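Dropping a structure here in structure tokens format, bear with me for questions.
Here the complex is missing one protein chain, while the rest keep their positions.
Moving on, here comes chain A:
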């Protein structure tokens, strides 16, 4: 019995420890005892008796209900704990630790248990995330009808809020209001009222802050999408925050090259399907080779004006950038992929492919090591020696940087030679198939980058708090998603 009483009282105490429960978690033990004592010693009669008998049954019911619902977080928020905010969005709601437990004065006849009224009222005003934290709001039966500027609450009804029927709650609520209230109880109630009021105000402020942040975020996202779509992505590496003219021009020409690629790919595909003669196929395959030759020519021009743009890969898609090697694709990786995709091949051809890959790897290693030495030399120059001569240092460093262009040009040269050699190793039709595979492969990487850029993101605000604003993000993503569709509509094979 004693234990029951304490449970009931504990439930009472914990949730009723109004000010403390509302404000700080660590306080709620103290007033528990105070309240317990207060109840036990001063008014041992009806309040606790009825409360206890009343509470326990409904408490049990509530617990069972929670368990049945199977809601982990909320289920675990028993009435005992005033740190009622479920673990997940806990960080945001630590300010309101007494949720979902609430208690309210029963003088308002129709008033529900406080938790319900507060939570439900709040939940109508707040974002979906808040809904999650107040399990009782889910069960609220008369949510919005209540004025949430209620007077303070009492626990008895709060435990009953877990139960379904309003009738019982009313009874519970009513039972408290009908009893004579002594000074201590009055004071307690007043404190509760005050605490609840402060709590509400804090919550209001917080919600407003969140709202404004969200608006700002939406605007930022839109600006970003707009800027990206115009190809004027502001990255700090560029001159004056914009792309250099050489880089911008190359980007434009590259975009045109991509469109041309679709045309040439179409020619290849049609050529393979239609029974074209080998001679005609040869012409088409050579056309594809010239198409790539054109790209390398464009890159050579760009390397003269802005080698960093080529090296940092901003001209290419994100997924391609992932595999970037000195401003472009790595030939040996491409050959590895092709060896798999182009089966079946003649023995001699396979040997040839492996040999090509080996040669390419040797060349790649040599160029990579040369570049490493360049970087090291640059570091030594910039770091400076014992005597730092600023101008001289810069002049030397500039001279070293100029070598970068040479490396990018040699890397492109390697890529170009590899493609030509592939053509020589294969028959005409095999070469056509090979180029179709290459074109599709990079096309898929570009499509992947597109999808990745427009994926719904859940962690936009994760730095500030742990709230998940997935619904918001999905809404914001829509425009960009459409935009990407628009931009990449010419990859029909995907």
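By our rule, a contact is a pair of C-beta atoms (placed from the backbone, for glycine too) under 8 Å apart; a residue touches a chain by one contact, two chains touch by 3 or more; residues count from 1.
Please note the rule applied: contacts and distances are computed from a predicted model.
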Of the candidate names "Glutaredoxin-C3", "Trafficking protein particle complex subunit 2-like", "Electron transfer flavoprotein subunit beta" or "AP complex subunit sigma", which one corresponds to the UniProt protein name of the undepicted chain?
"Glutaredoxin-C3"
Touch assignment to the omitted chain, from A:192, A:225, A:317 or A:418, lands on A:418
Considering the complete complex, of A:336, A:349 or A:403, the missing chain is touched by A:403
Provide the residue numbers of chain A that touch the chain removed from this figure.
355-356, 359-360, 362-363, 365-367, 369-371, 373-374, 377, 400, 403, 406-407, 410, 413-414, 417-418, 420-421, 424
